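Supplied in structure tokens, the structure appears directly below.
With one protein chain removed, the remaining protein chains of the complex are shown where they sit.
Going in written order, the chains are labelled A, B and C, and every chain counts its residues from 1.
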Amino acid sequence: MDPEERAFQERINAGGKIEPKDWMPEGYRKTLIRQIGQHAHSEIVGQLPEGNWITRAPTLERKAILLAKVQDEAGHGLYLYCAAETLGVSRDQLTRDLLTGRMKYSSIFNYPTLTWADMGAVGWLVDGAAIMNQVPLQRTSYGPYARAMVRICKEESFHQRQGFDIMMKMVNGTEAQRRMAQDALNRFWYPSLMMFGPSDAESVHSAQSMAWKIKMNTNDELRQKFVDQTVPQAEYLGLTVPDEHLKWNETRGHYDFSEPDWDEFFDVLQGNGPCSTDRMEARNMAWDEGRWVREGLLAHAEKKRARKMAAE
Amino acid sequence: MDPEERAFQERINAGGKIEPKDWMPEGYRKTLIRQIGQHAHSEIVGQLPEGNWITRAPTLERKAILLAKVQDEAGHGLYLYCAAETLGVSRDQLTRDLLTGRMKYSSIFNYPTLTWADMGAVGWLVDGAAIMNQVPLQRTSYGPYARAMVRICKEESFHQRQGFDIMMKMVNGTEAQRRMAQDALNRFWYPSLMMFGPSDAESVHSAQSMAWKIKMNTNDELRQKFVDQTVPQAEYLGLTVPDEHLKWNETRGHYDFSEPDWDEFFDVLQGNGPCSTDRMEARNMAWDEGRWVREGLLAHAEKKRARKMAAE
Amino acid sequence: MGDNTLVLGHRVSEWCGVAPVLEEDIALANTALDLIGQTTLWLNLAGEVEGKGRDADALAFRRDVWDFHNVLLVEQPNGDFGQTIMRQFLFDAWHRGYLTALTGSSHTQVAAIAEKSLKEVTYHLERTTDTVIGLGDGTEESHKRMQSALDRLYPYIGEMFFKDAVDEAMISEGIAPDPTSLRAAFDSLLDEVLAKATLTRPDGTFAHKGGKSGQRHSEHLGHILAQMQWLQRAYPDATW
Partner (left out) sequence: MGDNTLVLGHRVSEWCGVAPVLEEDIALANTALDLIGQTTLWLNLAGEVEGKGRDADALAFRRDVWDFHNVLLVEQPNGDFGQTIMRQFLFDAWHRGYLTALTGSSHTQVAAIAEKSLKEVTYHLERTTDTVIGLGDGTEESHKRMQSALDRLYPYIGEMFFKDAVDEAMISEGIAPDPTSLRAAFDSLLDEVLAKATLTRPDGTFAHKGGKSGQRHSEHLGHILAQMQWLQRAYPDATW
């Protein structure tokens, strides 16, 4: 390790923050770009499964809450792209990498939302898992990223409560609503567990990322924490977690649980998620059909600048 | 009148038919092309207001009946384009004239279908008025047109009965259904009266067309006949015709009734009907987006022909 | 008022996640959110005035097409982004004028809702004005698309300024302004913005009607309601 790199690592070890103008190893920069970019893309694509129910929300209040949530997600995307831009990559470049499939987004958004209870389950489980991933990242070593996460986490936990509130209404509702709630849990349980990534043994890049404090906990640690937190909530709701091996393990002080189907996970990663095609079609269409708008607004801005300069 | 033209007119007067290969005056040919073309276009555009409810039909049986009806309309369009082709104009040319607005279609199809009762009203009133117009045309002087009308009239009267049957169900149904039925009659009454064209005083081309037996009755005659036939049916249904001046005139032996709003009629003719833009957008989109299909099938047919010739 | 904001809010929300640029995703969601918020206020008030125990949700989710009184403009399809923005601009320009007048309403609740809405709508109008100008005076293509959006929507402007019997009654009680009185200010704003946007105001004075009266909506509204109301209709006994 050369002196520059050593100084960099020592600063991180001491809990210092790296800022955009600071020297950083190329691997640190690249890993961060990948991680922040994927996170940003997840926020963007994440609008779609919930957007799917805005036009069919059951009350005006629920519609407004959902709109506000989706708006927040777009806002999160924006902060994160800005954080990535401080590392020297443009939003357009990241977008193109998403659209051509070179960059990924969270596999969870390749699952469909099929009933209104899914709006509850997404808030409760998916945002719950996201928060579990994100809270430690508020202490990540890269300053702009850490600051973005602070703001995002605050909003996410609000979303999670709203999701849980929907679930509460559902389980206290009619028989059909209770069935919807259970069905949503059945479908979102394992995909939520997958959100923490493959088990530590199979996870690449982990050790280096943890040394750099880009990653603060192992995948399995976070997954366990999520299960431990979520199972009592499911019990409180009167719902059954779809895992016959789920059991409190007194010795470990944790729940034992079944692994998700990792073959499915890798299928989804390879673009074979239930909605992968739909999601990419939607984003590509938005990008292609929006080109004239972006170009038009740009051309106008340039005209205005030219006029202003001519007038000066 | 030159001898050729005189012979032509005498043949018509004697009740003879003109066939494609026979000599005919240029005006006769042009008028027929316009009339048959407009009729064909009406069948094509006429698929849209009813097509609007196929995906929302209330029972499988009603859905099937509606699909069959719309299929018949496309079929009628096909016969009529074929009849027009015997006069030396291609279907593509007629279609282009429709899409550029040079040729018209029946103004009635610029009105929207807003509730299921409209499927009844369209069948009962619109097909009813169409039949009133078309039955005499089975005796029109141009052979291919007269024969097409025979076939079309048979199917149309079947459609009219189906429409009346829907209205019967509605008026014998719930309060909401009765309200729907009355609302449909309110909206379709005057547009149906307009289907016979402006009053005789304002109608152009009429005298010549009647001499040529392209037009068999005046607009006002047919309109009166339609009112006389339809009012008792409305009474039977327990619905109120939306015309406070409607009254049986003992002396005339006909109903007196209010004229439709001819300003509205001319607005619609000029492309300002409630759905004119929607209809033309739909047809233009179908044509533009279907180009690759038409070209693809044509290219394949030519390849096949070439391969066959090479093999011989 | 509530039907206008409900239907337009629905249309705008259809853009969710597929806008041309992220900032527009946010802006459109924000517009939809404001409109749905206003809908709740207006329809709750309408339900109170009606006195049959229907709240905003009952009015939004349990009426059929014929009982809606929104203008035809707001139910027009989104089309491309240009059509959506032009529709929004035309509506915002009317909406701001109408709300401004309503802030002086003799009905205190009406005045209060108008006051609150006006702040939001003033911001909407600023934004859509800028976007219409930006795209009108942008590239050749964006100009062409904005001009055809304007041509497409122009015949739907008139209905916002028609005066009917309900207006007459509200005018006489000082509840609401005479819609016709707002046209001149709208027209001069429109001319000003179109000039900056290098767009040409279409000829012709034809105006579609039938939405505000409820007598003849377009076919689009039924499809909007099928989507908007399905869940409430499918599970009539549920609370959410």
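Operating definition for what follows: a contact is a pair of C-beta atoms (placed from the backbone, for glycine too) under 8 Å apart; a residue touches a chain by one contact, two chains touch by 3 or more.
In this text, all values refer to a predicted model and were calculated from it rather than measured experimentally.
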Q: Can you pull out the displayed chains that the omitted chain is in contact with?
A: A, B, C
**Q.** Candidate in contact with the missing chain, chosen from B:7, B:210 or B:285
**A.** B:285
Q) Where the complex has a chain not shown, which of B:78, B:99, B:231 or B:269 is the residue touching it? A) B:78
Q | For chain A, the residues touching the chain missing from this view | A | 49, 52, 56, 111-115, 176, 179, 183, 187, 267, 272, 274-275, 277-278
Q: Could I get the residues of chain B that touch the absent chain, sorted low to high?
A: 44, 47-48, 51, 54-64, 67-68, 70-71, 74-75, 77-78, 81, 91, 116, 166, 169, 173-174, 176-177, 282-283, 285-287, 289-301, 303
Q) Contacts of chain C with the missing chain: which residues? A) 64, 223, 225-227, 229-230, 233-234, 236
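Heads up, the rule we're going with is that only the chains that are shown with their structure count from here on.
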Q: Could you list which residues of chain B touch at least two other chains?
A: none
